[in-house]
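Only one protein chain is missing; all other protein chains are in place.
In this document, chain identifiers A, B, C and D correspond to the written order of the chains, with residue numbering beginning at 1 in each.
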Amino acid sequence: GGQPTKETAGAASGPAPAAGGGTFAVVTHASAGDAFWDVVKNGAEAAGKRYGVTVTYQGDGDPARQSQLIDQAVSQKVDGLVVSMANPDALKESVGKAVTAGIPVITINSGGDVSREFGAVTHVGQSEDVAGRGAGEKLKAEGVTKLLCVIHEAGNVGLDQRCNGATQGLGGTVERLQVDVGNLADATSKIKARLQADTSLNGVLTLNPAVAVAARDAIADGGSKAKLGTFDLSADVVAAIEDGEILFAVDQQQYLQGWLPITFLTLYKENLNTVGGGLPVNTGPGFVTKDNAAKVAKLAESGTR
Amino acid sequence: MTVADERLAATGVARRLLIRPELGAVVGALVVFAFFAGQSEVFRSVEGVANWLDPASTLGIMAVAIALLMIGGEFDLSAGVLTGTVGLVTVILATRYDLPVWAAMLAALAVALLVGFLNGLVVVRTGLPSFIVTLATFLMLQGVNLGVTKALTGTVQVGGLRRAEGYEEVRAVLAGTIPVGGTDFRVAILWWLAVTALATWVLTRTRAGNWIFAVGGDERAARAVGVPAERTKIALFVTTAGAAWLVGSIMALRFTSVQAGSGVGQEFVYIIAAVIGGCLLTGGHGSAIGAAVGAVIFGMADKGIVFAGWDADWFTFFLGAMLLLATLANRFVRRYAEEVKR
Amino acid sequence: MTVADERLAATGVARRLLIRPELGAVVGALVVFAFFAGQSEVFRSVEGVANWLDPASTLGIMAVAIALLMIGGEFDLSAGVLTGTVGLVTVILATRYDLPVWAAMLAALAVALLVGFLNGLVVVRTGLPSFIVTLATFLMLQGVNLGVTKALTGTVQVGGLRRAEGYEEVRAVLAGTIPVGGTDFRVAILWWLAVTALATWVLTRTRAGNWIFAVGGDERAARAVGVPAERTKIALFVTTAGAAWLVGSIMALRFTSVQAGSGVGQEFVYIIAAVIGGCLLTGGHGSAIGAAVGAVIFGMADKGIVFAGWDADWFTFFLGAMLLLATLANRFVRRYAEEVKR
Amino acid sequence: MTGDGAVTEGGTDAPPLLEVRDVGKTFGGVIALRDVSMRVRAGEVSCVLGDNGAGKSTLIKILSGVHAPDSGSYLVDGAPAAFASPRDALDKGIATVYQDLAMIPLMSVWRNFFLGSEPVLGRGPLRRFDVTGAKRTVREELRSMGIDIRDVDQPVGTLSGGERQSVAIARAVHFGARVLILDEPTSALGVKQAGVVLRYVAQARDRGLGVVFITHNPHHAYPIGDRFLLLNRGASLGEYAKADITPEELTSLMAGGAELEQLAHELSRGGPAAGPGTPGTPGTPETPETGPPP
Partner (left out) sequence: MTGDGAVTEGGTDAPPLLEVRDVGKTFGGVIALRDVSMRVRAGEVSCVLGDNGAGKSTLIKILSGVHAPDSGSYLVDGAPAAFASPRDALDKGIATVYQDLAMIPLMSVWRNFFLGSEPVLGRGPLRRFDVTGAKRTVREELRSMGIDIRDVDQPVGTLSGGERQSVAIARAVHFGARVLILDEPTSALGVKQAGVVLRYVAQARDRGLGVVFITHNPHHAYPIGDRFLLLNRGASLGEYAKADITPEELTSLMAGGAELEQLAHELSRGGPAAGPGTPGTPGTPETPETGPPP
């Protein structure tokens, strides 16, 4: 890896708006490096490049810090704002400030129910629990009755909502397990321990592709028969789906949650269009299974699925 | 001092000014400010300043309290998660049990002080390092926050404080804004200044301050000359808990909802700010103003990178580089100052 | 020792056995083991043991290295993220630049040792606390890991090591398994034992060990009697980096893909394990075996809660309680032992 | 000289300021002190003498509340006392100069001086450390000891060994109200400063304080001491009143017998620098600290 220089970093997404373009800020509730949100970022940046606008991406899981990032974008007088609202209460004030300042706001991923009320132009994507419900239903169809939902960041609302959704979708028992995504040996060992200790568990749902790989190993090592589903994709996950080790990966097509709002904002800015008259636009859920895994394999590797 | 002593070298006025240990931190802050002011116009605008002073203020309150504790030779890893506990208790009591906001806050204060007291008590009684004791508290509180919140609400966050009785009044005092030059500054900044001034007073001008330096510098020696070391340490833990209550309340009132994981990971940011500001990890040396400035340095670097528009993927890289830069500037100035005196 | 001295009280054999400082940690470990063995049958089965020894082994390797560093009076917060860096470099070189696995690992070793060397150099040259220096390294490496991985792959992880040249051979040595009593134990456990034995030998039976204790106990005094303090400290940072390389390689070979965020947050777990094992945060005291046992305690508590099937929401609560219990047991035994000698 | 030189109960009716009876102290397996008794009377200087490691410091740490005795009893003004901490001893007017628990190196001279007994100004929330007063007092106290400190804001850790010790002594003298305990106070002091300390001790004694004085220097101990407690390997060799012991006996006891006689000859040599002051010249003590020739 080369040493980054200020120039290259600045050039990638510097604040200087391209001629005729504008600056759109994306502020999400996930820290840098999150597999799911990284694809959103890729989508937003690709759209920015396509439309000749500048896109800045920031994120923080702490609602207080997320709201500060929104405040910062407002004081930078961006031309548009894209916000994911995992904790709408905490963001109300900051989003309100943006709306008052005349900045068009589009909400993504979660917070669709209050999007309108907060004055957003529209909402793209659906909340985590809808996606979770989809996963739960899918697992139920595979005969899972007792599910282990592996949370890799304790207290994170988004992950909690996914597990809650899965509970609703499954209709059976859902147990939770906390692991540390920074240490996969530890995650493997914990999942294995749980499966060893409670042999009635016959399904595992992970919320992160790296944890999915750890869960796959744990199931194999421990000789368990549990079925495994996961959120989000990586090359390893796609390969495992092809091999039948992982049943499916929930694919919210989150690339669209980055791409579409930038598109919408550009249209709104140039032409005052609001797609669907402001009705929420759904991006998923989709599923990657053995049937379509081969097709998305390449895309997952390049970070757009 | 009054009479010239042939054993003292002559020193210039400018150098003399640099003697105060806080000045190193201030110079570090100036370096960071100058750097980002050059990068971004917004950063140096009034709005920008209001923006980065906002997180610096809450961080600063905690950093000052943690600095006192560190000067006294102890750590508190549970302070961050305790701010979350305070917020959760306040919101839960005010929204689920319909207490007026002030009453809920008082209850949260009692909880916080109790936690601080227990931390201190266990540390002085068992003789275990406070790193381990407060780590255990940290983990246990984290579990309690999550477990209780989930049990009561079924989710990992509670909200709706806005509708609670007496919300607006308390909010104005703790989480409101004050317009200065057309821009809204957070009232927490005033609290931060007050806490810093108070801590500085205590540290430099009271008996308690003398005791804090002493127990951190050499606890056995301090005890031998009659310093009530145990009481001093317990009081420091309670003070830290009090600061956590203040910050937790400010955050809860401002955002009206609290996540169960709130505050986790912040404990190290507090320590970092205190250390940037010149506190020794081994105790016995440091200053409240230094810690407050350390918080500003951290806040500026943290927000400056965003203002400068650098790639978020590289965020931590720049943050690390800025921290190193600021502490090096601090160290450089202090070395220079030490050549003037002592 | 040989002749009876009227100034020594008579001590029993059992008490004498307890004198070794490691014994406190061992007793702490036994307490935790007994506790969970009572809670869960699987926990005490061979399979269960193999399971919780697995993460304890990689943690243990790092804890031992960090313990040496802490005995030498310094911290390394960048060790965790460095394991991630090592993995990323290895996988990227082996898969994107088609190097054989061993060559990629050698390159990663060079990178790791360089990082360790720079950490040490900056610490001894600037005199800044290692807490701050390695914190900056931690942040910067975290940024580099993410930034470079993103730049090269467009995603936040790299994988595909399985297809690289020479993968299977290296894997067998570092990340394979060994069947014992019908259960597969990780070969990393052997590495961990080897590292612990080596570190114990160095610490107790070599000149370098004497120097490590000395620079951590009182650096100025050590320097005054001719201990090469700077070299010793730099060597300790390099050693820690070497351990991070070993652990990073084990993880990369085992999972064949590495996330950009891998290892973040682990640095504190290493320190925790070392402190549970009896290392002083202020330096100058501790043992490698203690740290290794500390890793076992942490590993057992961490997994035991899962085996016992307690509510995951309360996980950290139980973890904190177990750590406190184990360190209290350790302290209790040590106090008792100290009544026997010194 | 035998044990019958030990002091018998005197005619004084007031109970001694401090008294320990058969105290012992062990550290783990180390027996540092065994069955030692001692009294500290008002207006008297009690010297504790003994070889290195004899237990002198351990004994005075018991007197000053740092250690609780493992056995035996401790009486203050005739009433049993159990100090939980040195604070309790200080509150009874017992001030101590420790041999090894002296100062906080990172703190300034004036902060160290008043540590634990800070002078305050104002009241209520405005009660504050009287900083200027404290600095002035420290400067004066040290100057009267013959230490001209450059700057009372200097951290104690950067003082010279003797300067540091002087601060500790000045502090004890300043705060010692009834009993002054000095553990090898003059060990790092210059000739002048040591003289001043001895003068302080005499003044304190004359003001009616009880003084406990530990030293390895018979030239310091004999002139000022009223009673001599001799310790050896943790046990008491007896307590002697000045009347019962000659300086020669004292020196010989402290040195562990006459075996040092020959040292004078060993040190002398026929080297080129031998001048008027070579050992053997009348008027010069022949051997260091072995006392005057018989």
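What we mean here is this: a residue touches a chain if its C-beta (ideal position, glycine included) is under 8 Å from a C-beta of that chain, and two chains touch if they have at least 3 such contacts.
Quantities reported herein were computed from a predicted structural model and do not represent experimental measurements.
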So which of D:G50, D:G65 or D:P86 would be touching the chain we can't see? D:G50
Hidden-chain contact residue, picked from the options D:S85, D:Q99, D:T137 or D:S236: D:Q99
So which bits of subunit D touch the chain we can't see? 27, 30, 43-44, 50-54, 56-57, 99-100, 146-148, 150, 154, 158-163, 166, 184, 186-195, 198-199, 202, 206, 216-220, 222-224, 226-227, 241-247, 250-251, 254-256, 259-260, 263-264, 266-269, 271, 273-279, 281, 283-290, 292-293
Would you write out the residues of subunit C that touch the absent chain, in ascending order? 1, 5, 7-8, 201, 205-207, 209-211, 213-214, 217-218, 220-228, 284-285, 341-342
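Here is the rule we use: only the chains that are shown with their structure count from here on.
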Between subunit A and subunit B, tell me the centre distance in angstrom, where each centre is the average of that chain's C-alpha atoms. 32
Two or more partner chains touched - positions in subunit B: 142, 146, 311, 313-318
Multi-chain contacts only, two chains or more: what residues does subunit A have there? 4, 9, 32-33, 154
